[in-house]
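Below you will find the structure I want to go over with you.
Shown here: the complex without one of its protein chains, the others still in place.
Letters A, B and C mark the chains in the order given here, with residues in each chain numbered from 1 onward.
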Amino acid sequence: MIGAVTEALSRALALLVGDPQADRAVPPTGFTARLTIFTAGAMAFLAVFAIALSLATGRLADRWSAELARTATLRISAPADQADAQIRAALTVLDQTPGVASARALTDDEERALLEPWFGPDLPLASLPIPQLIEIVETAEGYDPIGLRARLQAEVPGAVLDDHTRWRTPLVAAANRLRSLGWVALLLIAGATAAMITLAAQSALSANAQVIRVMRLVGARDTYIARAFVRRFTLRAALGAAIGSALGVLAVMALPDGGDAGGFLTGLGFQGAGWLVPLLIPPLAAIVAFFATRAAALRTLRSQA
Amino acid sequence: MIGAVTEALSRALALLVGDPQADRAVPPTGFTARLTIFTAGAMAFLAVFAIALSLATGRLADRWSAELARTATLRISAPADQADAQIRAALTVLDQTPGVASARALTDDEERALLEPWFGPDLPLASLPIPQLIEIVETAEGYDPIGLRARLQAEVPGAVLDDHTRWRTPLVAAANRLRSLGWVALLLIAGATAAMITLAAQSALSANAQVIRVMRLVGARDTYIARAFVRRFTLRAALGAAIGSALGVLAVMALPDGGDAGGFLTGLGFQGAGWLVPLLIPPLAAIVAFFATRAAALRTLRSQA
Amino acid sequence: MIELQDVAYSYGGAELFTGLSLTLAPGSFQFLTGPSGAGKTTLLKLCYGDLRATGGVVSLFGMDAATMGRDDVALARRRIGVVHQDCQFLDHLPVAENIALPLQVAGRADEAAGDLDELMAWVGLRGQAAQLPPQLSGGERQRAALARAVITSPDVIIADEPTGNVDWEMSQRLLSLLVELNRMGKTVLIASHDMNLIRTAKSQVSANVLRLKDGRLQTGVAL
Partner (left out) sequence: MIELQDVAYSYGGAELFTGLSLTLAPGSFQFLTGPSGAGKTTLLKLCYGDLRATGGVVSLFGMDAATMGRDDVALARRRIGVVHQDCQFLDHLPVAENIALPLQVAGRADEAAGDLDELMAWVGLRGQAAQLPPQLSGGERQRAALARAVITSPDVIIADEPTGNVDWEMSQRLLSLLVELNRMGKTVLIASHDMNLIRTAKSQVSANVLRLKDGRLQTGVAL
């Protein structure tokens, strides 16, 4: 098993390793060459954008999920004398609820900050009959809001649970939709690239039918001939993809940085390890080109005498 | 002038109008044919997505601009006896401010609705010393917030202007960035398509160098030869683009519909007249192919004896 | 019809020939011989405007070839039937259509029907009418090329080694076709290595033999 894999690999490598003489059999330039390089480049460029979009929307979805989904608010409206008792009762209930990571009453300052946009900074909170708010942080699994509501109704009559679901769901869904759109675009681009490189390779092969005939005539084996074509196309695809990815990364970098202005939409760019992802494009393009050209070359060769 | 345009047009049409005999001079199939159709198709497919993205983010940006940008809030904190007077003074100032379309004090019910998420529905508004809010709707040009603040400070000391700028700007910028990203992708796709079709046409032409030699030998004029190639490629590009756009539209329709869930992110799809935009892709691809092939054909012909 | 005056040609390196003059008078029959590589093909290409002289004046049907545009050359070609040394065809069209191609291109497709059949029978390609050119034998290709060159009944016929790949009998037959055309007033210029063929031709028609060697053109060569 391992032997077979090793052998397949070493044969693939033998196909790639340069025999500068065999290479000379294939005309070095021409439109199919440019076409291959350009196609690989353009597709790599688009791929960089699609990846950036996917990663950015991924981050966005994560952030929205985290910020919106994992918190809920409990509002307790009770006469001043019962407030403290109800808050304690509510906290006890919450502590016992599976899926609640932590719960704590907001301080006056925090409530004031929340209200400031509407009432200005000088709100005499203490003198107001405003409800007390409790912030609930969920665990990853989340809690059961219906069960919690039922228990609260029994034990803390003045409590109203606001679990933000009606906010959260559509936003996270939208971000996830954008993210999967990015991946779909990426798949499309990869598929289109493979198909175009195959077609470019095949049109190069049929344009070079005479080369193949001559090589066969003078006694060259199929692998000798195929190797020259495969090497050319693999290197061209890798070169094109490298240029395209580099330009793509530069273009992404040149996009106006969103910063975390608003803290809400994340900039379309790479972050941290994300910068390494475009590095994968040229080798992947080369692999695609390798197999596409190899299949095309062997097929073309066999179809000839 | 009109004569020249008409003539250019009629020459372009003459190039397209079929001479079934001239057409037979160009081999009907082959890899470059498939390559052209496929390239046009794949690029049209991607273009449909890019257009959908641009239109959707365009709608998003418009909505956010409209919802967030055009309103501001004026908050008046004043002792109860002066409140009415200050409100009237503020409204007068606002009426006289250029760039303010309308301004009106919020009713108690509206204020209660605003506060409900935090304080519940039973807030005794009347008994609270909460500020009075005035909603300002801007005109398209907007007003000058600094000038307005200065005037308000003089005439309505209890007023604080909250013009939402710090909210609005990053969101609208983000939406606009997404929208321009869509257009950039579209431009890239169009450019890449033109280049690929040119290259495909040129590799077809160089693969058919013998056809050109033979046709010249038997006394065919350049335009006669070019016409056959141009027609082929234009029709192929249009066909490929039509298939690609159709599949693209189907794919966009098949995307899970965002509805207006959250009312915040709009679904990635076409709306109303937007559905007509993908119809433009095949003719545009054909036009691109027409000029690309024509230039390539005439260049190739002239480079030969 | 076609006149070369003091013509020189070089492919970039040394001059292949200089000071070469030649007149193809209407109704004349000329053979061009000379060692391989002497420039026979080059000289013929000058005569049908495929190459432009690097010196001297080539005139085709009274026009200076140097001043002719691409469309002028195309029109002149319709009056000259050419058999290339390496015959090329539209490989995706059957032989019959290939032979009728010059009529097609000149917008005279309707003339094809009768002539085409007769001509194909004469060059012995009746059985091959529906084959594609790559499916022809070497000699069949040459015959198809000759048929294509004469189908429009052009004023001038220029053939480069038209019998290199056919047997003696067939080359006689092709020669008699050219002689017949010459009797109808067509001008004929043939590059050939086949001395037997030239001798036979001289017995049928008053043919002039040109010899190109070392950059000089001798006329009226005796065999």
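Definition applied: a residue touches a chain if its C-beta (ideal position, glycine included) is under 8 Å from a C-beta of that chain, and two chains touch if they have at least 3 such contacts.
Not measured: the values here are computed from a predicted model.
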Query = Among the chains in view, which touch the chain not shown?
reply = A, C
Task = Check each of A:Arg88, A:Arg104 or A:Arg221 against the chain that is not shown and name the one that touches it.
result = A:Arg221
Message = Of the residues C:Ala129, C:Met170 or C:Val221, I need the one that contacts the missing chain.
response = C:Met170
Task = Determine which one of C:Ser59, C:Gln85 or C:Ser176 touches the chain that has been left out.
result = C:Gln85
Inquiry  = For the chain left out of this view, which of C:Gly37, C:Gly69, C:Gly114 or C:Gly220 touches it?
reply    = C:Gly37
Task = Spell out, residue by residue, where the missing chain touches chain A.
result = 21, 24-25, 27-28, 210-211, 213-222, 224, 301-302, 305
Query = What residues on chain C make contact with the chain left out of this view?
reply = 11, 33-37, 39-41, 85-86, 124, 128, 135, 137-140, 143, 160-161, 164-170, 193, 195-196
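Please note the rule applied: only the chains that are shown with their structure count from here on.
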Task = Taking CA centroids for every chain, report which one is farthest away from chain B.
result = C
Request  = Compute per-chain Cα centres, compare each with the mean of all protein Cα atoms, and return the closest chain.
outcome  = B
Ask   = How many Å are there between the centre of chain B and the centre of chain C, using C-alpha atoms for each centre?
value = 62
Inquiry  = Just the number, please: Cα centre separation of chain A and chain C in whole Å.
reply    = 67
